[in-house]
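Removed from the display is one protein chain of the complex; every other protein chain stays in position.
Each chain carries a letter (A, B and C) given by its place in the written order, and its residues are counted from 1.
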Amino acid sequence: MKKQYASEFVLSSSPHIRNKESVPKIMYWVVGTLMLPVAASIYFFRMNAIRILLISIIFSLLTEFVFLLARKKDTSAVFDGSALITGILLALTLPPGLKSSYVAIGAFVAIALGKQVFGGLGYNIFNPALVGRAFLQAAFPVAMTTWVPPVVQKVVDAKTFATPLGGFKFSHVLAPYKDLLIGNTGGSLGETSAILIIIGGLVLLFKKYIDWRIPVGILTSVFVFEGALWLANSEKFANPLYFLFAGGLLLGAFFMATDMVTSPLTPKGSWIYAIGIGFLVVLIRVFGGLPEGVMYSILIMNSFVPLLNRYTRPKILGEGGKK
Amino acid sequence: MNKKTFPKGVHPPDKKELSKEFKIEVFPAGKTVVIPLHQHTGAPAEPLVKKKDRVLKGQKIGEAKGFISANIHSPVSGTVKSIEPHVTPLGKNVLSVIIENDGEDELFPEIKPLKNDPHSYSPEEVRNAVREAGIVGLGGAAFPTSVKLSPPKEYPVDTVILNGAECEPYLTTDYRLMLERVDEIIEGAEILKETVGASKIYLGVEDNKPDVIELYEQKLNGRADFEVAPLKTKYPQGGEKMLIKAILGREVPTGGLPFHVGVLVQNVGTTYAVYETLKTGMPLIERVLTITGEGVKEPKNLQVRIGTMFKDIIEFAGGYVGKPGKLIMGGPMMGISQWTDIVPVLKATSGILVLPEEELPKKKEYNCIGCNSCTEHCPMNLVPTRIVTLAKNERFEDAKDWGLMDCIECGTCSYVCPANIPLVHWIRFGKSGYIKLKKKSEK
Amino acid sequence: MKSRFYMIFVLTLVAVISSGLLAYFAVYTQPYIEKNKKAEIEKAIKEVVPGTIESKVLKDENKFKIFAGYDKDGKLLGYAVYTVGTGFQDLITIMFGVDKHLEKMYRLEVLEQKETPGLGAKITDENIFLKFWKNKNIRGEIILAKPPKGESELKDNEVNAISGATISSRSVVTIVNKALKRVKEEVKNG
Partner (left out) sequence: MDENKSYLYDFIKGLWKENPVLVQLLGMCPTLAVTNAVENAIAMSVAVVFVLTASAIIISLIRKLIPAQVRIASYIVVIATFVTMADRYLAAFYPAQSKALGPFIPLIVVNCIILGRMEAFASKNGVFRSILDALGMSFGFAIALLLMSSFREILGNGTWLNMRVLGSWWDNWMVMILPPGAFLTLGTIVGVSRFIQTKLKKA
């Protein structure tokens, strides 16, 4: 009986219309806004920045491709933009003088161990770029903490250059705020210009591609926790503003902690996640052995995300009402 | 204007301009009508006629079985050609009475109003008349209206909300009705109010229909017991729970119904049908619907008999434009896509939508990237992606804890999903899985 | 009742046999183990106080020992100091040698440490860290430094910190300074 009419219509479950957002569109918007800190890094570190960015991106895409091929998945997913973001983010977290081979290893680890072994896009627990960086930090600790000054700064001895946070932690030297804002300081590629990172982050916030709770929660909690310490002893502890603008905090808060896959699904979860990151950043920077702690803070809180999702289910409309 | 709304939701392009200017036309009944005996929520009706019987317009041909069920009537006069399963827009083959229309529209003699003044009916009489006439919710859910009009005694209803939001894009059925049947709707609403013993009526209308709002405000002229409630244009504003939240600020408890918070929500089309039945005694055998979409030549608003074939209506609207991609009963957000146009109009067919092939979303499905769009927009404040992941893995109990059964299937989550995951589809899968699980454990 | 007795009997038997076996083995290996320990310390003494043929224990505590080193003629060459202190990860055991006037340090050896491999563990590396400890002036304290222009600027009481492992380097300096203070007191008091 059914054979009588050949279906000329497309059958599908409702709804039958979709809005214009798509995964690659979101990803490429993030890539677009990342171009701001990328531009800053190229301005301040010239060839070093270009070299690291290129190697990181190429090896990220290549690893993604090889794994997709091995797992018999659709290889066109290489260009969904997610591996590109990982490549750029990884490059932005690396010191400008890092050897090319290290960058390549980092990119491989980021995609292979950070993403593909979990099942690829959407299934990873940790931010892949930070997994790559954490691996490099553990594998090549000296190289990862050796900083090169920006090309535009005339420094006599290039060998012993400290980041603004390292300078404060080990020798109590503060970098000028003006340099922090523009980015004329030592540090990893993306730790340079605070202003450009904030602009990029605001664009993403405006487009609603990142959860506003996360950067707001992180920055506020770092400000509050460090502010409390500073009020207690302004000699020993840095000004909270200095903590906001120095190091990788802004890049982490706007571009890494907000990674959709590895951040909580629920609003309450996002708040806890963000405040947790802020707290850990202050804890590691002030009391830890390292001057910077954004990477570990985000990775640690990433591991809590499944738990947060589980225990912060939002109240359903009408929940708790009496029948 | 004090516009009310509910939290979250989406703004799909409304596309109502395609058909909103066209007055309701009467569509002549086709040569053959197919009347499925199960078009409503609840138990199917039982046939009262046999093959080759002659039936008259308005004659009861299907008897409601059980409390939640509805009578079925013949929309035309003619001969029963056969009683056999026929495919319906709901996708299943349903036992249907197929009637050859003799074109004479001979009225069933028993059809006359019980009383001359519809206002003089007692509540009990209203319920009986509505039940007898087989009226169901015409907004799309097809829930028997008489049941809605009989809330349990321990839940007094104080407010009636007329649902004129029509938040589905494209559809203009309720819009046209509200413009063209003003007095009938107002009177119908008053009768509903009296029937359930409420003291206040609100007419909820989205602000993309300013002419309707103005018209009714003028008509009601500042009445204290009957107010127009202008609503923000936002999907799914017309969902019962959203409407109650927006207008009254009350939240229907999970798993509950509007009467739990003292409200009766009735679609304007249903209200009109109730009024007509009380006035003329004619059961529900026709309804107003919109035939629209970029895929039909001349979108229209039509008054058609139940049982008319989609194909006939589409031809009446000038046929398809280009290659039709999708044929949908209802709106684009919650409507049901059809595999053939040889299906009958049901009581709940609020619209027929044809989307041409080029209008269909062409998006690849990705893994969920946890973007939270669905959570940010879900009007029920659920976390759809979480429910879907659990449902996909057949963890129905856990999915239920996350609100699986509270989903109203409005389609908002699928609409906004950048990964193009058919979330609603998986939630339906989860719901049926959960129900099966429950049945099994009860045994 | 019988089975419970049997149970206790078997378990006791197993325990007795095994303790007997172990006792024999312990006696058999004891001299070798002691010899190993002694040899290790003696080797270290000879290294940190060059020219030592014979050594004598002057002070023997759990975490602090002083040995006097003599040449073949029985002439006092200096003292070897064994000391244990807290590092970055765990305890660090150090042996260093000083001259008999307590003015100069001959050499320093790290006997035991569990610092981070590749970073802090470089405190055992001759070329990176230990070379700075040769022939230091110990009239005052040893100071950890990182002169901007490199190693050539180091003063005779300064040692260079390992880059990336400042904390481990500082721990060694602290441990040594503490031990130096004690040695000076002990030797002064005879």
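Criterion: a contact is a pair of C-beta atoms (placed from the backbone, for glycine too) under 8 Å apart; a residue touches a chain by one contact, two chains touch by 3 or more.
All values derive from a computational prediction rather than experimental measurement.
Touched by the hidden chain within the whole complex are the displayed chains A, C.
Within the set A:Tyr102, A:Phe126, A:Phe225 or A:Tyr273, the residue that contacts the chain not displayed is A:Tyr102. Among C:Leu11, C:Val57 or C:Leu76, only C:Leu11 touches the chain that is left out of the view.
Although one chain is not displayed, chain A still touches it through residues 99, 101-102, 105, 113, 117, 135, 138-141, 143. In the full complex, the hidden chain is touched by chain C at residues 3, 6-7, 10-11, 14-15, 18, 21-22, 25-26, 29, 32-33, 36, 40, 112, 116-119.
Throughout what follows, only the chains that are shown with their structure count from here on.
Counted as hops between touching chains, the shortest connection from chain B to chain C is 2. Ranked by how close its C-alpha mean sits to the mean of all protein C-alpha atoms, the top chain is A. Remark: chain A and chain C have CA centroids separated by 45 Å (rounded to whole angstrom).
Residue positions of chain A in touch with at least two other chains are not found.
Residues of chain B found to touch two or more other chains are absent.
Across the interface of their complex, chain B is touched by residues 2, 5, 7-19, 21-23, 25-26, 77, 80, 82, 120-123, 208-209, 211, 260-263, 265-267, 309, 313-323 of chain A.
Residue ranges of chain B in contact with chain A, taken from their complex: 10, 12, 87, 169, 241, 245, 251-256, 260-261, 324-328, 330, 332-342, 353, 355, 357, 360-361, 363-364, 366-373, 375-376, 379-383, 385-386, 401-403, 406, 409, 411-412, 414-420, 422, 424-425, 428.
Interface residues of chain C facing chain A in the complex, by the touch rule stated above, are 88, 116, 118-119, 146, 148-149, 163-164, 166-167.
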